[in-house]
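Notes to accompany the following structure.
The complex appears here without one of its protein chains, the remainder shown in place.
Let's turn to chain A:
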Amino acid sequence: MTLLDVRNLGVAVPAARDWRTLVDGVDLAIGSGEAVGLVGESGSGKSMTARTLLGLTPPGARVTGDIVFDGDSVTGMSRRELRALRARRVAMVFQDPRAHINPVRSVGDFLTEALIAHLGHTPTEAQARATRLLADVGIPDGARRLRQYPHELSGGLLQRVMIAAVLAAEPELVLADEPTTALDVTTQSEVMAILDELRRERGMAMLLITHDLALAAATCDRLSVMYAGRIVETQESTALTATPRHPYTSGLMLSRPSIDTVVDRLPVIPGRPVAAYESGDGCAFEPRCAHAEAHCRDRRPAVQDLAGARVACVRAGELTLQGDTA
């Protein structure tokens, strides 16, 4: 069953005298309990896409297209309805938990507030429930932690508290925006394992927004790769890793150094990533693409189906691209 259905999503923000397109023609579907990764570099529009799903767009932004959550149009929701959606059904885990937790209130206040306000728990019930939630995210000694303040906790612990807060509402969908980017690798591994385990137990769907293709591939069922505001490729994770269909996906995998092999020179993608509004009329990746031909500049490549993949490259059918086989 499709829980979230995004069709032809576009986001533009006002610039001097013009509109700057940040997200363009994004189609995205997430089924109940499914984990989808949205992978891209800076300016790709991945974070803006996630925020738009919750109505968290910058002031004056123009949103086009349809976002349907469980049959209801999110784009048509009032502020009140959006607040209810965010409080109960779709939750977000951000990259920097410190920026999203009130530093002068205790962890207990932070965790019990939503339980009391939205779920109608009494303070005593909320306290007990918060302690159990902390245990679920691998924090023993919850009663003591509830009395602590954010500055007393490490980044990894605080991100677990954030996840506990998300779980409290038992949402159907978790949007996780670079949830482990600020954490050490061993902590990242733990936090992702916790998210993964609890998500499966509770049947929650997840949209993981990340720059780390390997991390997304390891923790998601399906991946969409974004470039310059558009999704250039969508495939099941293991298939995408082994046989990428878009030159950008392949380039992204190969340019990342490996812990298993050393190459004399890393195969690089020349140039730098661009935002949607910086790209011309043709394929936005064309100026950096090793496989580009003259006709790639003609128009935006349409998304086509190719052996189980959805790919926006006119040459996808004729190319054999290298994946990550290590």
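The working rule: a contact is a pair of C-beta atoms (placed from the backbone, for glycine too) under 8 Å apart; a residue touches a chain by one contact, two chains touch by 3 or more; residues count from 1.
Everything below uses one rule, namely that contacts and distances are computed from a predicted model.
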For the chain omitted from this view, which of "3-methyl-2-oxobutanoate dehydrogenase (2-methylpropanoyl-transferring)", "ATP-binding cassette domain-containing protein", "Nitrogenase iron-molybdenum cofactor biosynthesis protein NifE" or "phenylalanine--tRNA ligase" is its UniProt protein name? "ATP-binding cassette domain-containing protein"
Missing-chain contact among A:T2, A:S189 or A:Q304 belongs to A:S189
Determine which one of A:M77, A:A128, A:A214 or A:L319 touches the chain that has been left out. A:A214
Looking at A:P14, A:P58, A:G203 or A:P267, which residue reaches the missing chain? A:P267
Residue list for chain A contacting the dropped chain reads 41-42, 138-140, 155, 157, 184-194, 196-197, 211-215, 217-219, 241-242, 251-252, 255-260, 262-263, 265-270, 272-273, 288, 324-326
